[in-house]
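Note that one protein chain is taken out, while the other chains of the complex remain in position.
For reference, chains read A, B and C in written order, and residue numbers begin at 1 within each chain.
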């Protein structure tokens, strides 16, 4: 990257200030419906308290930028270096992850002061100091990092609230159940021919438009046999058929590890089902950020694990797409304004919605739900993680996890891309995850 | 109990109102230094959030009194019946204990409203309705129950704060380290002759003075061989000698289960020690409700498990007293004003203090720390638990636990008695627990 | 013990040789029906392979006697000192208990050679050397230790075989189901008056007749209120009533820890029941050392945990006796030839049998099954464990376990005594354990 050291123009800085501020405000606005007590909750080791998300994202800017880039910067609180480090072992042993919920101090007020302190100094730096392109990339990374945590903040509070028998609503007024689809949209199959395709992205610039994560590159060529892919996600109604057909009791439909997982998590007398489904007096409900709601059979099934997605595909006589198939289909078949039209965070629905009928050039692969792929998370050919501490961001997780594509109803709009690779363990279901099927072409 | 059905006089009711109010206010005053976030914390399955303690103690009055005793009473919130039930299976399956920290709703404000609601209605009942002696006993039980939870509220928040690497102080201004003892008090041995003694208490009246728990009775006779018992608790300095002598590495000093427990909880590179001891750069500190403090060698060692207490006694060539020996010694040797003079909750030290020299008739067995006895918690001869739901209060725990005697620096003064039997599992150390030695007489 | 150093007479030595040989042969005869593969099995951490029992009992004589007592003795194999040490930390860290089943080497042939080597040298020592009374006591301890392991060998192989879906029989020809009782023996209540009683035994001599374990002493006085105790054990038929009445689903019948244990060990779709009960097509069977057999409703219920025994007693409106009550009743009410008449190891039934009708002076408290008492295992007043390695034999287990009394159908006849204290954890049920009820006298 030969111009890493060039200084940014005033316009470029102004654009970054805008993006930074906009994202920081958005994060805070997401906590508006939450009390200090809500923001303290951690319901499992995989999740974090809202307060921790607020602080950790600030810590990221302090640690990777302000400490080095802003002359004379003084850290807000020495203890934060340890307690808000997520997993950067290069920076010292991080605070124990499952205990984040035990940090009642710093208080939420102190954390908001911390955020203001960081905001002030980032702004000061962007206005007063020389800013190199390399630093602007780090800032952009921090902005996208914060957007990732916006999504996590919502998935994590949803999980925490789901543990409370009164099923609190994050917001009562979410317009998530507008009945937009009459009857249900038929599932169609998009055909993609055999060819060489270029996949991935090399964009490591700064600003929303040119950025991509290191794990999306290098861009590279692949040979892809012909395949077909579903025009829409699997619905609650379809998944319910699988369940009612005994899908959870038939080992032949399951990967070996998936079957073990189902056996280990079965509770006596309770039907296995997607994470937030609840059967009450013979009727199915699902827990949403608007509280417990009747199951909408036309809406996409969500909060399924990879194991469930794979078992459903087996039951349906199909398979999941590889992440390459998904990406190729998205490049070839997405509608033009796919990102604008997608059900994403800014729609403030926080729940997937039923999909409109589509024609072949107008398919919506983005938004609504992250879609499990058949691809294990692995480096692209030629990938090398940075040797700096920030190199721990993506690379060290390239084992045991599966790639998800597409973004969800809680993913920020300026954050999602076709080349975006999300990744989770195959048993995890607390993200907004869904099922898109694929198949071979004889 | 032949006069269970007699109605209370106006004076008796007035006295109960006083006691009830005083205890309810005291509970709330203990939460003054705590934020909503602090009161949300649950650091292990054995502990509960402060907020839960506030609500559960109110639930107790609602469930065991108001529902039946006050005509027309309407419960504050239907969902509370489940979530604030601790362990009364007769009343339905209680909410999962390790998840109490996940109840951000109801909010702390709602819980204080709940408390006010209960207070108002208990008062109304005591003023307006006939109150039988049996009901007054239940009310007294509820008052003592709340006092138990006052102690737990403090031990639990201490445990929660100890998990935070910044070691927050519950209160900075605790006067716990007044150096009252010059040099250290010599340990003397009190001799108790062989005899028949009457132990336990039948008092099941109402009001602070005549009440005792069902597990303290029936009063009964025991034959006791001669023994001797220490005039004071073991100090931090003495325990440090045991530690420095390799006490934690010598299996012969330990009960078999204690040794296993020590092996399982050893962390690489960390010296085993009492729960809140911390070794920093070669010096010993201990975490207190006033934050991390240098170890006071003259003060009693606290937060030891039964296993540690027993191993220390072995190392010292002594043993722990049985609960009967402790009770006999307390009747024979306690100073007259023992309860008044003891270091208890109202002293607001919240930490054991070094003990004054004593003479044989002026020994202080009460206060400072609960003292592990060699006695497993078991029913006294003739004990029968009530067949009502409240019968689950004490009896069902009479297995696998050890009796502690004496009360601690966080036990309310009007709550402690010589016949009082506390009980915990032998590995537990988060209560204010200490060591008093005993020995045989040849 | 003033004559610990006196030398034994020739007659005394000859008697010891007889006892030693007889017990050693008996152990080996118990392995007659077992293959090398059978003797290798370890089905849980609490149990040991038969081969390990054979070797460990020999190790005991080698370690505590031959090494010191026999001049010029050479150990059979240096590695045995580690691998056949059960729990004597004073002798170095014992081999990991749960891995005893992984010791295919030494082979069973080598272990029998080891036994022959030990036998030869003990004999040589008793014939050729001076033997002191103290040494004779140690030898007697070793003999009784081996008898304890005879019982364990049978309980452990029973547990191992129970894991095999073909339910192998240890011996097909056990005469355990002779229908001795017509109809069933009524349960009567023996009354014992309030009094002072002397309990325990000081006998620490040598030879079968005068020996007792250190935990049975010192003999001491107790004051005992009046009580009553059942004339016979609870039968399978009676226990089945409890089960069919929903006993396993009613938390109020259970100790808190017992209820938790039941919840944790419940398997979906399987009715909780005594350890070896199996429900097949609606009929109850039990696994015995003669294989799977129909449940004999008149025979005593066996292989129940303390939790089950206590819950049954609650359901029946009674309680379990303390170990002191049991011992007093046994002294007062046992038939004269109780030990001779009891169903013990030598009867080769290996299963409890239905009991004959009795009159009050002819009750059988010994044999058939170990009887859970309400007493936690604790030292008697004045008890001190030996400071030698052999001091780890009993004392360090005096925590978290419950006392059982009476001996069982797999206890050797020369091993059992009225003062004998057996002890196990309250959840354990693989020993031959049963239920005798007690009650208060108003």
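Following the convention adopted for this analysis, a contact is a pair of C-beta atoms (placed from the backbone, for glycine too) under 8 Å apart; a residue touches a chain by one contact, two chains touch by 3 or more.
Fair warning: this is a prediction, and the values are worked out from it, not measured in the lab.
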Missing chain: touched chains present in the view: A, B, C
Hidden partner chain, touching residue among C:9, C:124 or C:164: C:164
Of C:23, C:83, C:154 or C:255, the residue in touch with the unshown chain: C:83
Residue of A:112, A:259 or A:331 in touch with the missing chain, whole complex considered: A:259
Chain not shown: contacting residue from A:21, A:67, A:120 or A:396: A:396
Touch criterion as defined above, residue of C:16, C:30 or C:103 at the omitted chain: C:103
Hidden partner chain, residues of subunit B it touches: 266, 268-269
Touch list for subunit C against the chain that is not drawn: 35-41, 43, 51, 79, 82-83, 95, 99, 101-105, 107-108, 160-161, 163-166, 168
Footprint left on subunit A by the chain that the document does not show: 87, 89-90, 196, 220-223, 225, 251-252, 254-259, 306-307, 310, 374-376, 378-379, 381-382, 391-392, 396-400, 426, 440
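Here is the rule we use: only the chains that are shown with their structure count from here on.
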Most widely separated chain from subunit B, with each centre as the mean of CA atoms: A
Central chain (by mean CA position): B
Distance from subunit C to subunit B - Cα centre to Cα centre, in angstrom: 38
Geometric centre distance via CA averages, subunit B-subunit A, whole Å: 47
Set of subunit A residues in contact with two or more other chains: none
